[in-house]
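The other protein chains are all here in position, but one chain of the complex has been omitted.
Going in written order, the chains are labelled A and B, and every chain counts its residues from 1.
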Amino acid sequence: MKAVLARGAPGVPVIDLFADAPAGDPMSGAYLLAAYAAWWPAGTIFLCVIDPGVGSDRAAVVAQADGRWFVGPDNGLFELIARRATAVRSWEITWRPAALSASFHGRDLFAPVAAMLARGEPSPGTERPLSRWLDWPDELPRIVYIDHYGNAITGLRGSSLSPAARLTTGGRELLRARMFADAPEGEPFWYENSNGLAEIAVNRGRADVVLSIGVGSVIEPS
Amino acid sequence: MKAVLARGAPGVPVIDLFADAPAGDPMSGAYLLAAYAAWWPAGTIFLCVIDPGVGSDRAAVVAQADGRWFVGPDNGLFELIARRATAVRSWEITWRPAALSASFHGRDLFAPVAAMLARGEPSPGTERPLSRWLDWPDELPRIVYIDHYGNAITGLRGSSLSPAARLTTGGRELLRARMFADAPEGEPFWYENSNGLAEIAVNRGRADVVLSIGVGSVIEPS
Partner (left out) sequence: MKAVLARGAPGVPVIDLFADAPAGDPMSGAYLLAAYAAWWPAGTIFLCVIDPGVGSDRAAVVAQADGRWFVGPDNGLFELIARRATAVRSWEITWRPAALSASFHGRDLFAPVAAMLARGEPSPGTERPLSRWLDWPDELPRIVYIDHYGNAITGLRGSSLSPAARLTTGGRELLRARMFADAPEGEPFWYENSNGLAEIAVNRGRADVVLSIGVGSVIEPS
């Protein structure tokens, strides 16, 4: 994923949240994005590109959810954003640039549209509902992201799990800790991370290596 | 390569295009830079550092090509930029900072010169032609860059190849596709990427791994 965000012109900051996030996997990205987006104020514009269908006929959309704006492919990436929001509006992007490459809509289509929104212009398209992926669960019991340190982020919100909940993955049943410093060195555990997701970690170690897990690995809560 | 660019003061955005591009290989970088630079408007300032000769007697230069500015070593990195431009002027940088390290001219020499240009100041040097590498081909049949996803970018422009052209590399003869979504999963192919270069890719896979190729691997067009 490239989840880049812009906030208001002029002097628009651009933040590349997940340069290394799950390539080609909008479902994993959807759970990650919904958790991270919640930390940004209304008016933030998210330019989100996990787009394995670029060049096919998937639509391009703008979504406004609880005041935050999202620009990207209509491929499920915004499913959890839409499901958890109180108020959602959405548009299919009908505007096209003079030159549209087959493979890089992030540059050619989504970025200019995000810039239009940042300048306060209306969504350049037709209002219509997002495509929906209603069979996706509210909480996804899978690893959706491995971070730089080897921590394994799940699609489960910590708030959906009891304090005594255990998560089983990679053949190990893991207890909840409050933070890294609370767990013995080298021992895997899970905790509610700073974005509210259940995250599997090893104090001073790499959870992905210790547990041989990666994006897509299944988590069994108990 | 660090190909950083700045556009006008104040509020100069700096974009690090290729933090991971071919280290120590100005020739590969030259084909990549010429393809990517074409997308930026006149007035853009490119600060380009692939500089294996830093600390030796290679000169430091400013080049202006079709209105775009380039600052960096006179080591071939701007050869294709110069060759393809309609109008080129160039200067040897004679300005020196108070403290010039032997190993980091990007920080000590090139960045301040790029900032001078961004402020609208003249090139701080003497106008003279760039050194030229006229034996380099117009189209380079080699891999010049492996991107984050394992796609292998060549030094061949797609426009130089027929729609039916095949590219052979890593023991495989590859057909042209329009985009990832047009190729079967796991199957290598080539396509003209969003910057106009022939790129070898695998739908939902890593071309560098599938074909065992890397920067410098030879491509045979047919």
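To be clear about the criterion, a residue touches a chain if its C-beta (ideal position, glycine included) is under 8 Å from a C-beta of that chain, and two chains touch if they have at least 3 such contacts.
Everything quoted here is computed from the prediction, not taken from an experiment.
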Missing-chain contacts mapped onto subunit B: 10-11, 19-20, 23-24, 52-56, 101-104, 107-108
Hidden partner chain, residues of subunit A it touches: 11, 39, 148-149, 178-182, 191, 193-194, 204
